[in-house]
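A single protein chain has been removed from this complex, and every other one stays in its place.
Up next, subunit A:
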Amino acid sequence: MKRKFKLLILLFITLSLLSGCWSRKELDEMAIATALGIDKSGEDYLVTVQILNPGEIASQANTDRTEVTTYETTGKTIFEALRKLTTKSPRKIYFAHTRVIIFGEELAKDSIKKPLDLISRDHDFRTDFFILVAKDTEASNVLKVLTAINKIPANKIFSSLQTSENEWAPTKAVTIDELIVNFTNGRSSPVLTSIIIEGNSQAGNKNSNVHQIDALAKLKLTGLAGFKKDKLVGWLNQEESKGFNYITDNVESTVGYVPCEDEIIAVEVINSSTDVTGKVQKGAPKINIQVKSEANIGEVQCKKDVTKQEIIKELEEAFADKTKAIIENSIKKAKDDLESDIFGFGEAIYRANPQAWKEIKQDWEQYFIDLEIEIKVNFKIRSTGTIMESFQREKDE
């Protein structure tokens, strides 16, 4: 018995030596960061952190203080800047709950490689946040806009990106793992969703911004930012972004339209899948894109009778052509303007023929611009919604 006790005491002593993670911190001793913005400031980095004010968000008795606050500092390295923040912040900043990281446009044009090193190396950060690029403004400004409904602006960006990716194709939620893989594997280049401030960006800073129905400043996601490796090279507009998502099989659901008798018929794409296959023929790489889409009729503005099988057939063909055009347009933009393989066609070639890829790897940029791409779209309309014929027809007859 005595020996047992001695052993137990010994065990407990070693236990206290073992605990390498002596990192106890109470919840009220830390500042929870929800968003991190990184900009360039001359040679240095300008780091902006959006910190929660928990009392304002969860408490029953709200004051008129803002729900979040931002601190910014500059530093030669991001790490230095983050530590410097403690001179401004009352508590140690805690990054595990970061929802979004936003790069300023200027920084993104330079390179996003270096800042990403810290973010993926530091143990505080998780990997479930999204990364965006601020368009026409600095990241620090984006973090200074208060949003309605969602009290935490970072959460607004996060959930808005998630829903828009699912419901409206032209955005893409990119996490850090995906991003790093995309610019390091040499077979593709990354894209990030861009965010802009709509309205008066100065007004977004104040509580009064959300004290009115139509906020003075709003955060808005707009299409994609195309990168070449780690450098921002251009912006894709809404249509081109959608094409991008069609190619990369990232369309969950979206809305498409075709003209019909001077008016428009819109469909809701409910299911879409894309197969990208590559092959190398006589040293020349080729890409075959096959899109299969299913849709429901969403809105009929013309007088066509959508209950008729022929009309549906006609519409299906029209939509297939439209989708193909969108995709082609997107590829054209990447080839001519960005000169960057944002779709990961290199990856497809590599998978199809790793041997051949070795040879064309060096000149992939040029190969990409000359790449022969075949696109096939199979579009099916499944249902016409809760009504059959449009009542536009009845009115006239």
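Methods note: a residue touches a chain if its C-beta (ideal position, glycine included) is under 8 Å from a C-beta of that chain, and two chains touch if they have at least 3 such contacts; residues count from 1.
Assume contacts and distances are computed from a predicted model.
Novice: UniProt names the one chain left off this complex as which of "ABC-2 type transport system ATP-binding protein", "Probable alginate O-acetylase AlgI", "Cytochrome c oxidase subunit 1" or "Spore germination protein KA"?
Specialist: Record says "Spore germination protein KA".
Novice: From the listed residues A:Lys25, A:Lys113, A:Lys332 or A:Lys380, report the one that touches the chain absent from this view.
Specialist: Of the candidates A:Lys25, A:Lys113, A:Lys332 or A:Lys380, A:Lys25 is in touch with the missing chain.
Novice: Going by the contact rule already stated, which one of A:Ile13, A:Ala58, A:Val181 or A:Ile369 would touch the omitted chain in the full complex?
Specialist: Answer from the full complex: A:Ala58 touches the omitted chain.
Novice: List the subunit A residues touching the unshown chain?
Specialist: Touch set of subunit A with respect to the missing chain: 1, 15-16, 19, 21, 23-28, 30, 32, 34, 52, 54-55, 57-59, 94, 96-97, 99, 124, 126, 152, 155.
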